[in-house]
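The structure appears below as structure tokens.
Missing here: one protein chain of the complex. Every other protein chain is in place.
Letters are used for the chains, namely A, B and C, taken in the order the chains are written, and counting of residues starts over at 1 for each.
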Amino acid sequence: MDNKKIKIVTIGGGSSYTPELIEGFIKRSNELPIKEIWLVDIEDGKEKLEIVGAMAKRMVKKSGLDWKINLTLDRREALKDADFVSTQFRVGLLDARIKDERIPLSHGLIGQETNGAGGMFKAFRTIPVILGIIEDMKELCPNAWLINFTNPSGMVTEAAIKYAGWKKTVGLCNVPINCIKQDSKALETPEEDLFFKFGGINHFHWHRVWDKNGNEKTSKLIELLYNPENADSNNEAVVANIKESKFLYEQIKDLGLLPCPYHNYYYATDDMLKEELQSFSKGETRAEVVKRTEAELFELYKDVNLDYKPEQLTKRGGAYYSDSACEVISSIYNNKKKIMVVSTLNKGSLSDLPYDSVAEVSSIITSHGPEPINFGKLDVEPRGMVQLMKSMEQSTILAAINGDYNEALHAFTINPLVPSGKVAKEVLDELLLAHKEYLPQFEEVISKLEK
Amino acid sequence: MDNKKIKIVTIGGGSSYTPELIEGFIKRSNELPIKEIWLVDIEDGKEKLEIVGAMAKRMVKKSGLDWKINLTLDRREALKDADFVSTQFRVGLLDARIKDERIPLSHGLIGQETNGAGGMFKAFRTIPVILGIIEDMKELCPNAWLINFTNPSGMVTEAAIKYAGWKKTVGLCNVPINCIKQDSKALETPEEDLFFKFGGINHFHWHRVWDKNGNEKTSKLIELLYNPENADSNNEAVVANIKESKFLYEQIKDLGLLPCPYHNYYYATDDMLKEELQSFSKGETRAEVVKRTEAELFELYKDVNLDYKPEQLTKRGGAYYSDSACEVISSIYNNKKKIMVVSTLNKGSLSDLPYDSVAEVSSIITSHGPEPINFGKLDVEPRGMVQLMKSMEQSTILAAINGDYNEALHAFTINPLVPSGKVAKEVLDELLLAHKEYLPQFEEVISKLEK
Amino acid sequence: MDNKKIKIVTIGGGSSYTPELIEGFIKRSNELPIKEIWLVDIEDGKEKLEIVGAMAKRMVKKSGLDWKINLTLDRREALKDADFVSTQFRVGLLDARIKDERIPLSHGLIGQETNGAGGMFKAFRTIPVILGIIEDMKELCPNAWLINFTNPSGMVTEAAIKYAGWKKTVGLCNVPINCIKQDSKALETPEEDLFFKFGGINHFHWHRVWDKNGNEKTSKLIELLYNPENADSNNEAVVANIKESKFLYEQIKDLGLLPCPYHNYYYATDDMLKEELQSFSKGETRAEVVKRTEAELFELYKDVNLDYKPEQLTKRGGAYYSDSACEVISSIYNNKKKIMVVSTLNKGSLSDLPYDSVAEVSSIITSHGPEPINFGKLDVEPRGMVQLMKSMEQSTILAAINGDYNEALHAFTINPLVPSGKVAKEVLDELLLAHKEYLPQFEEVISKLEK
Partner (left out) sequence: MDNKKIKIVTIGGGSSYTPELIEGFIKRSNELPIKEIWLVDIEDGKEKLEIVGAMAKRMVKKSGLDWKINLTLDRREALKDADFVSTQFRVGLLDARIKDERIPLSHGLIGQETNGAGGMFKAFRTIPVILGIIEDMKELCPNAWLINFTNPSGMVTEAAIKYAGWKKTVGLCNVPINCIKQDSKALETPEEDLFFKFGGINHFHWHRVWDKNGNEKTSKLIELLYNPENADSNNEAVVANIKESKFLYEQIKDLGLLPCPYHNYYYATDDMLKEELQSFSKGETRAEVVKRTEAELFELYKDVNLDYKPEQLTKRGGAYYSDSACEVISSIYNNKKKIMVVSTLNKGSLSDLPYDSVAEVSSIITSHGPEPINFGKLDVEPRGMVQLMKSMEQSTILAAINGDYNEALHAFTINPLVPSGKVAKEVLDELLLAHKEYLPQFEEVISKLEK
């Protein structure tokens, strides 16, 4: 980037994550010459935007920085001449997530907001909005980077790059950074003394680890994290919505790769479902818990004396998400060449996935974007599942763009978290009806269902 | 083949299918100069071998042919100088199949002998035997063709070609020929006026159809077979163990490809399971039904006056299986260049599957073996599932060869018909114990389980 | 095709090949219900069109057929409602070919009309015309098949399919059929008792041969054709412009593949060049010889009593070209499923070439077009050269379409028959100026050169 001061825009600025984002920028104030930060939200999020926006201003002020924090409901005003646009919005807010989780569970299916039926509906709601944002960006800030951390991050990023043609999109997720911290702790070795190589797709990636002497530590970590003899001490929740790892040791032992926590849904479907059904029956699905946590957070944020990120936010579940976004922005701005795990165009870095699809892969973050480190071919065991998941993602994206019912049903059929057949169709129909107002592309389909 | 008279060996010669096989050879007596047919079986199958062998002799005699029919329990004696070896044996006989089906069902899983947990155990039992047969063939008939129609046909063929190195292996299944007959009937057009192009893997293939004027009929067939408005009249059982197609029309409508009946297990898992559980509760799983049918067939075969294939055999389920084997043998012998659907090395004919794996694909059957017709890339929707299934197959083959428990568990984890997690492990363990005597490669694993 | 009678259009109908084409149709009169044949040519070819057209009418009349033979200079009138359009035109006539050959030779380069600098200019002249024909076809006969045998056949076919989007294009060349006849003769075995598998690109393909007993005969043929001990008796000219094979036996011996005659240009460049330079100095380049032969042919054709293809045409060089075109047309019309070697979309049949490029490959000719037989991966030795040639073809096609000078120079640089550097540029410039009137896409480039 040239030496001019930068303008950052955050869509979904009223999110409870915003204080972490602001904290992340403040931490990097000597490397990021920020001029202004725009927090954008929609009418329904106005109150939250004002609360969190006021707090952001207090945080910046306390740090003695001259950054201008702007709050607006006018996305186009904000985007004008932006350098970085980060997206953390949630179409339909947490109430939509509650439906994403409870409706599948009411049919006995995994209810989960990123990979199962719920995650697919999150894609259906989000992708048209991201395409609209990019339309605005083409006009208003044609050189800006889009840093997406709206879930499902991989699908949203693929839609942005392949369908909207916005090459300067980087997708983010906090799972890799949490894996890194878990591994580092288990090995009792600082992160910076380890080399991590991740490959796969969002919420379905694998990684390998080496120490600074060049010895691969992957098998050692499998022992520490997944051998029941050791696992208890190391098996802390890496992702807040997966309370504990449920893998069977034998499933992981010989893989030569470390799974990500979301693999639990596919490797221990029965246990994950059982646990979720219990939460469901108690009104404690992850969405409901988060909704309560958020309400508490916003109560805290209202405190006009609070001018730092409160501890409770870390428990919110998205820890490191916003910090990753700040780090990517700084790496691009400063051409840091830091290795980070991002969703970016595959271009052959994983030979088993389509060349022009989005992969989540360790990449060098340069000022011209991520340069993926080659991951190579997968062994027999992990290969098929990630290929299936990519097929499911691509079918979901197509349905999200075209509003095509049969495509949506096929995406449901493919997804291993959705039992195929009539039940899939019932859940699909019920979710379409429940999310009607956020699915303009399915308008015709939904009106038929209503008859 | 040179003009010498040919020697055909059938391993599992005591099978109830044998009369169809003999009939197939008799039908082709003017194109196949057979000298001798050897029916081989094991001690446990001796009685059946004698019954069916006697009948085979009557059939040949009635046709006025001078073929020598030899019955033997000595495989090596039979293999000496063979030209064609066909395999139709069933390790553990139908009692093993009953376990393959009932044990998973007792845990609420699809019980099915080719693709689910049962089919994987059929692979575990069969692959070591096929490797042993090939060891004998290398010594005794190094130029013979191996025509495999023991299930799971794709996995057995891949093991034979890749692991035993027997390139002259052709895998067969009767599903494609049944699909062809169904399509021909639905279109009211003779088979020979249609062009069929199949691609995929055994029990998981797709096909397209054109008429003689070059018009693609795939969509028309989808309408005729899967649109509920038409389907009833056309939707007859194509495969005896799948009583009726359970696909949702919307799943199939836009695929541009026709599924195979076994796709029902993956597209309509819930309905298929429900139906199987009903059969299970009544002691009428497919294996149990077949066992009774077979008993009846052998009663018929005992009739010293019966010298033709009885009508009841057609209902047995494997219709056209043996006839396909005869046709492949004749196509190889006579360099017919007939297009048939076989399991053979992929070598790029399906770009989405590993180059050196076995695919089931329309091929020209020449005297030097099958030459696959290029199928090309699959669309997003079918791509991922067949890639997953190939991964499952390859993991299963590895476990079958190495007797590796973790590999077996991973194969179970991958298979979409086996819910992942503890239940998979329970079913795996129970099946290992149940089939103990036929799983020498898992001996160590099983003895641990027994403790 | 439906049962209606068919209309065939031949662009370049005034060609000396036309009598063979007519003969080919007459031979197939009982399988091809022809209604009318339109011979189209341009103003410059009017005289030849009338001579050869009159002869065509005599041939048809002699055969007692009621086909209407129409001669026209109005391409659009002819194309209306056509079923098959065959292209055999030569932009710039033989005078252009003389330039294609003599100008490179005058700089010491191979002068050859299909693969070297000359062939590239033939592509530059031809591709814009073929794109124009397809524009007309989209409007006037949107369901017609385009059977191209204008050289360079592979590049023209790729341009037609990829750039003009005409999927119903089949490219033809007579080299494979000549190879088949040569092999058959050398083996003293009828063609129909051999199985041929060709793969590569036009004028740069390889093939393997098996006999009816499944024994591969490729090595035997290498011995017969390329071992100097045997070669003399077998090494007759397969292609009229390559008087005798110049391969070194050691180059071919271990390939496991049979080369095509045009490989001589790349394997024996020095000898081929020496021979061409001799012809050049005597005014006997292939083009000049052909021009004289053609003049003689047209003298014969003028004979109002001549009503059959004269023997001299066979010596013209393009033997079997037209007959192949008739056979492809009949195979499509009658859904013959005959195996022929054609230029068609690769779609993975040769794994080493781009998926969406055109390959020349053994294909089953059905009523919906060619279905390529999978050729698989090439060994190390042939792989790189055919990849280079495909790159050269694609660069040439891009230059032909865009009129891009730098692209044209790059195509020259890549081509192994053009020594890279200044001499390539000189030859390129001189050919651009020489062919100015037929290169509208290079108009701007040429006008700069003229300054």
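Methods note: a residue touches a chain if its C-beta (ideal position, glycine included) is under 8 Å from a C-beta of that chain, and two chains touch if they have at least 3 such contacts.
Remember, predicted model here, so these are calculated numbers, not experimental data.
Taking every chain of the complex into account, the chain not shown here touches A, C.
Summary of contacts with the chain left out: across C:Val209, C:Leu225, C:Ala268 or C:Leu313, the touching residue is C:Ala268. Of the options A:Arg28, A:Lys347 or A:Lys422, the residue whose C-beta touches the omitted chain is A:Lys347.
In the complete complex, the residue from A:Ser184, A:Thr366 or A:Gln441 that touches the missing chain is A:Thr366.
Residues touching the missing chain, restricted to chain C, are 246, 248, 250-251, 253-255, 266-272, 380-381, 383-385, 387-392, 394-395, 398, 404-407, 409-410, 413-414, 416, 419-423, 425 (touch as defined at the top). What chain A contributes to its contact with the hidden chain is residues 1-2, 193, 195, 197, 210-216, 332, 335, 337, 339, 347-351, 355, 364, 366-369, 371-374, 376-377.
Just so it is clear, only the chains that are shown with their structure count from here on.
The centroid of the Cα atoms in chain B and the matching centroid in chain C are 45 Å apart.
Inter-chain spacing, taken between the CA centroids of chain A and chain C, is 55 Å.
Taken residue by residue, chain A touches two or more other chains at no position, since every residue touches fewer.
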